[in-house]
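Only a single protein chain was left out; the remaining protein chains are all shown in position.
In order of appearance the chains are A and B, and numbering begins at 1 in each one.
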Amino acid sequence: MIPRYKMATFLVAIFMIFGLMLSVATDPVLAAGKYKMIFIVKSLDNPFWDRMRAGAEKAGKDLDIDIKTLAPIKPYNVEEQLRFMEDGITQKVDAICVVPADSKGIVPGIEKANKAGIPVVTPNSRAYGGKVATWTGAQNRDVGYDIAKYALGVLGGKGNVIILEGTPGNQTAIDRKKGFDDAIAEYPDIKVLASQTAKYSRVEGMRVMENLVQRFPKIDLVIACNDEMALGAVEALDAAGRLKETKITGFDANNDALKSISEGKMLATGDQRPDAQGYWGVVAAYCYLEGMPVPKDLYLPAPVIDQSNVKQHLK
Amino acid sequence: MEFKESFWAKTRFVPNAAYMFLMTLMIFAIFSPSFLSLMNLSNIMLQSSMITIVALGMTIVMLSNGIDLSIGSVMSLTGVVTGLLLASGSGFVLSILGGIGVGVFCGAFNGIMIAKVGLAPFIATFGMMGIADGVSLFAAGGETLYWEETKFHVIANGHFLAVPMPVWIIIGIFSIMYFILYKTPFGINIFALGGNEEGLRLSGVRIVRNKIGIYILSGIIASFAGIMLASRIASAHPTGGFGYEFEAIAAAVIGGTTFFGGRGGLVGSVFGALIITLIRNGLSLLGYTTPWQYCLIGIILTVCVTINTFYTK
Partner (left out) sequence: MKFLIPYSRILILLALCALISFFSPHFLQTSNIINILRQAAILNILGVGMTIVIITGGIDLSNGAVLALSSCIAAILLKDAGLPMPIGIIAALIIGCCCGLINGAMVAKVAIPPFVITYAMMFFTRGLAFLFLQGKIIYGFTPEFRFIGTGYLFGVPMPIIISAMVTIIFIFIQKYTPFGSEIYAVGADEEASMLSGIRTKSVVIRVYILSGILSALAGIVYMSRLNASEPVIGEAFPLDAIAAVLIGGTPLSGGEGGVGGTVIGALVITIIINAMNLLGISSLLQTFVLGALIIIMISVQSHSRRLFSLPSIFSANRNGAGS
C-alpha cells in the first residue's frame, strides 16, 4: 500500500493537471459574440458534416455569433444529441441548430427547448414534432431520385445495377434508397443485381464491391447512398480492372468524389450543399432572434454534378 | 470488552468511487458556473439513468466472474419489441411486459450456452450480441419505430414528487438488486461463483441453475434500460443500445468491481456510472468538442482506475 503522503501528492498533482486542462477550455457562458448558438451534427465520421460545420462557422463569423459545433461520439446517436440539447438549454444558449439523427427521436429535446423559449432550427433533416423555426435543405429522397434517374438515363434505360445502401436504420439511407428505387421502377429494363449495405463507409464499400465483383461478371452501374461508399467501390473496381465498364454514382459531393468525377472515375454525385444548409440554418436562427420573419422551409437546390459541371464545384 | 469501530474505520466501506465522484463534482463545479444549476443536475440524473441501470446488471455478472457483452443489443431489441407492441395498440402494460420478456429470453439463452454448453461467457454473449442486433434490425425492418401511445413517455420524462421518474426507477432497481445480492442465498452464490467456483460445486450447489439465473437477471436489467431508452427518445432505434455494454463495464470497474469476481459492489458501480456521466456532461458544458472528450475520457478513466487499484492492494 502506498504511503499516505505519496498518494496525497499524487492526487494533488492530478488535481492540478486536471484544473489546468479545464481552464484551457472556454466556457461558452463567458465567450464573446452577440449570440451564442450550438450546432449539432449527426456524427464525426463523414466529411459531409465537416462541410456543414464550416458553413455554420462561416455564418457565425459573418454575423458575429459564437457557434459551438458538436457531434455524438457514437455516430448517428440521437440520445447523445438529446444530451447536447439539454446541456445547451442549461447554458442558456440563444438558439439551437440540430440535424436530427432520428426525426422523431429528437422531438423530446425540441420540446424541452421550446419550453425554455429557445428557437430550434433543423438543417438537412426534418424533425417530426415540436416547434421548429426553420428547416433548410434538400430532400434526400428527391436528390436520390434525380441522381438515379440521370445515371439510368446515361445507361440508356437498361443494364445491371447494384445498390450500395447506407447504415441500416439510418433515416437518410432509407430516404435516398427510396429515391433510387422510385427511379429504377420507371425503367423496366433495369435489373437490380443486389442491394447491400456498406454502412456509409469507404472501406466497407470497397469490401462489399470486391465480393460482389466475384459474383457478377457484368455490372453496368453502381448507385451508392453516399460518396464514401462510392469511392470505396471505385477502388475495388479499379483493382479488379473493371472500372471502365462500370459507372458509379455517389451522394454528398465531397471533395474526393469531385476529384474522382473530374478524373472520369465516378459518374456523378448529388450536392446537397451541406455548407449552405449549415450557413442558412444559422442565418435563419439569427433572423428569428432579431425578430425578422423566417420561412418555415428553406429549400436549397441540390444539383446533380457530373463531369460537365464538376469544375465549378471543385475547391 | 466492547469493540467499537471508530467512525473513520467505518469509512472503509465507502467505495473509492464515491470519493472520486465528489472530486469530479467539485472540479467541474469550480470551473463551470452552470454546472451546479438545478437544471443541469436534473439533466445529469436523466442522462445517467441508462448507464446506471446497465452498470448494476453488469456488476452482478462480473461478480460471478462472467461478462455480458450482449446487453447493448438486448437493449435495442427490447426497445424494438416494446415499440412494435405499442404501435400495434397493445397498451402500456403489455408492451413493457413484452420488453422484459425479451430480456428474460435472451438472458436464458446466454445462460444456457454458458452453463450447459460450456461456452466462455465472452464468446456466448458476443454471439448473442450479433443475434439480438440482427433480430432487432429485422423486426424493425431496418427503420426506427414510433408509436402513438403517450403514457410510455412518462417513464423517462415524467416526475413524481418533483423528482424525475428515472431516479425512482433506479432506486427501485438498486433496492431489488441489493436485496438479491446481499440478502438471498442466490446472492451469496453469485459471489461464490466469482471467488471459487469449484468449491461451490463441491458443496452441492446447482451451478447450472444459478448461472442461468444470473444471466437472466442481466437480461432483465438490460431490458429495463432498453425501455428507458425508448421512452427517452420517444422511439425505438434498432441499434440504439450499441456500445452500452462497454460503458457498463467501465462504470463497474471504476466502481471497484474487477474481472476476477468476488469484490466490489453495487454502490460503487452507481458512482462509476455517475462519474462517467459527469465527465461527459461537464466537458460538454465547458465547451470541449467531441475529440477532446474522447481523449479526456480516456485519461480520466485511467486515473480513476489507478486510484482504485492503489487503494485495493
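Note that a contact is a pair of C-beta atoms (placed from the backbone, for glycine too) under 8 Å apart; a residue touches a chain by one contact, two chains touch by 3 or more.
Here the structure is a predicted model, which means the values were calculated and not measured.
Of the listed positions B:Pro33, B:Gly158 or B:Pro291, the one in contact with the omitted chain in the full complex is B:Pro291.
Considering B:Gly57, B:Gly83, B:Gly107 or B:Gly142, the position touching the chain not shown turns out to be B:Gly142 (whole complex). Although one chain is not drawn, its touching partners on chain A can still be listed: residues 44-45, 47, 49-50, 53, 75, 165, 168, 194, 196-197, 201-203, 206-208, 210-212, 214-215, 231-232, 235, 239-240, 256, 259.
In the full complex, chain B makes contact with the omitted chain through residues 65-67, 113-124, 126-135, 137-138, 141-142, 193, 197-198, 201, 207, 211, 246, 249-250, 253, 258-259, 290-299, 301-302, 305-306, 309, 313.
Definition applied: only the chains that are shown with their structure count from here on.
Each chain gets a centre from the mean of its Cα atoms; for chain A and chain B, those two points are 31 Å apart. Residues 1-2, 7, 11, 14-15, 18-19, 21-23, 25-29, 31, 44, 68-74, 77-79, 82-84, 86-87, 89-92, 102, 104-108, 168-169, 171, 174 of chain A touch chain B in their complex.
Listing the residues of chain B that touch chain A in their complex gives 23, 27-28, 30-34, 37, 39-40, 43, 46-47, 50, 137, 140, 142-144, 146, 153, 157, 229, 232-235, 237-240, 242-243, 280-281, 283-291, 293-294, 296, 303, 307, 310, 313.
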